[in-house]
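Input: a single structure, listed below in structure tokens.
Complex shown without one protein chain; remaining protein chains in place.
The block that comes next holds chain A.
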Amino acid sequence: MDEEDKAEAAESRQLETVQSFETIGRVGGNQSDALFGLFVTEEETMGVKIAQKMGWRRDQGVGRKVRRTARLDDNVGANDASSAHMFAPKDSRMMSTIREDANRKGLGYQSEARLGTGKEKESEDRPMLALTFLEGSSKTQAPKKAAPKKSSFGVGVLNDTGSDDEDPYELGPKITFNKTIGKNKKAKKPSKFAKPGAGEQHVFKPKKVSAQSAGLPRLSHDGKPPLPGFVLATQYIDLTSKKRYPPPQIPPGWKSSKPVTPPGEHPGQQSVSDAAKASTLDAKARASLLGETMLPGKSVFDFIPKEARDRLASITGKTNLPQGRGEGAPEGYQDPNSSKPKDLWTFVPVLDKSTAAAALAKGATGWMPYAEDPAKRTRYTGFLSLRAGLRTDLPERPANMPVSDWAKELQEFAHAAEVFKPSTGLMASRFTSSTSSSLPGNANPTSNKNENLLRKAAAKPEDPAEQAAKLGMYGPMTRSNFPFHPSRLLCKRFNVRPPPDVPHSADAGPHGDGHGFASRTEEAVSKAAMERMMQEVLTKGAPALQRPAWMGIPEQDKESAKGVPEVEHANVDVERNDALTKERAPEDVFRAIFGDDDDEE
């Protein structure tokens, strides 16, 4: 080989993409397996996985095992019967799973711009069945592109002149990938499925190609040849434009031997709808005619009252509705309350159990409405307890109160309970109850009646100190003390030593804590938090020295932990609040931890 030959050989060498990376089409692949090859990209679908779990392997067929000889090479087979083994059946070709509706039209569909009527029965030299609808009929129609269209007006962007059956939206690749590098000299006409190099490569064409078997697939999809007398089709028969054959010519003078009745004259024959309209039977009568056993079910018309049924009939216009019978509900389905409409219980309004309980609770701690009428108040509490589930009997009705008033009063109670239940959450934090005296029990009994008429504002309890001051008795009665905590800076400014925080015992009133806390200064770390931290440091050691939990607890900690659970109940003293009044840690500790920004003396 000399240089030129080498150059030629080099020219004919192409760079191809590896087979497995080709998604569509293949270079020079086995034509008969082209369909197969299309789907060899290993998809691990669930079905594949399941089958594999059950013992199937790829490239095997599914089904009963076949006894045959081993096929060691493609075409060479040993003919020994002794070497026959059980093999899995041959894998069958997969049916196409391409979107079948991509190119399917309904019967009688005529796409645009059909070139002519004589094109359907093209017999193409087609290798296999399935790619028909992929490739369309472009190969043979391509030379006829210039034929004028007859049907549509104008040509759209997507409408090629020559491609009728080609759906522009079909899932077929119109893209022609250049699978080879350096193959510029493709003089091939552009076809749909670019198989570059297909024409150039030397393909072995057997000389003797029978017309029958040239392009026809030999076997049907299950691997067996078609039934005798049948031939596998290469393409679907186009039924869209069937040739219509004219009806046979009637010989002149022939008369039919059958009597002819003109249409429309059918005496004695009723259509179904006419029969239905003429019928006078209802469902039950028909059932009895037919001899059916009655169904045990009751229709709704048995239960609805007559007026409702008549209303329905008038609205719908159907007069053949069964009569409304207005029965009562069957056993076990009766509503206990509705069966006694005249009962007094109907007047008792419904109140949510939790609301009633809350309103009761509020009454226990704070204030109950109807302060001026104790009897009404007791009725109110009675109603609340009924609704809260504590009682079951009817709220009492005083003898002189008519039922309507009593019912109204109960409604009022229900509303009052809704309104006066204690507020919770955010709203509660915004309001505090006023301190008011309870029932004016100690008021002058003679003037009680007058007071009931006038709703007096609840009088503030007379502060004994105020009373003493008004009397002019200033002294111990008018004086009270409470602690406040001056800030350190303040004491510094006044040049006084900050007072030690002594836990006060008796002289501070219950409001003392609130005051002391209110006048708390704005410190970066609150005293309580600071003391807590101090205690932590003192008991557990500095945080740096604390062991993480996974290192295990040393012995002494376990013992101390045991000692702790003994003290179960913490004494809660309302008067004292140790968090606020605990003794401050010594100054030095504070200074050591936090340092001091100001100049210290």
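Operating definition for what follows: a residue touches a chain if its C-beta (ideal position, glycine included) is under 8 Å from a C-beta of that chain, and two chains touch if they have at least 3 such contacts; residues count from 1.
Keep in mind that, in the parts below, contacts and distances are computed from a predicted model.
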| item | value |
| --- | --- |
| Hidden subunit of the complex - UniProt protein name among "Proteasome subunit alpha type", "Nucleolar protein 11", "Mitogen-activated protein kinase organizer 1" or "Elongator complex protein 4" | "Mitogen-activated protein kinase organizer 1" |
| Contact with the hidden chain (one of A:W56, A:F87, A:F301 or A:F482) | A:F482 |
| Touch residues of chain A, complete complex, unshown partner | 463, 465-466, 468-470, 472, 474-476, 478-487, 489-491, 493-502, 515, 518-519, 521-522 |
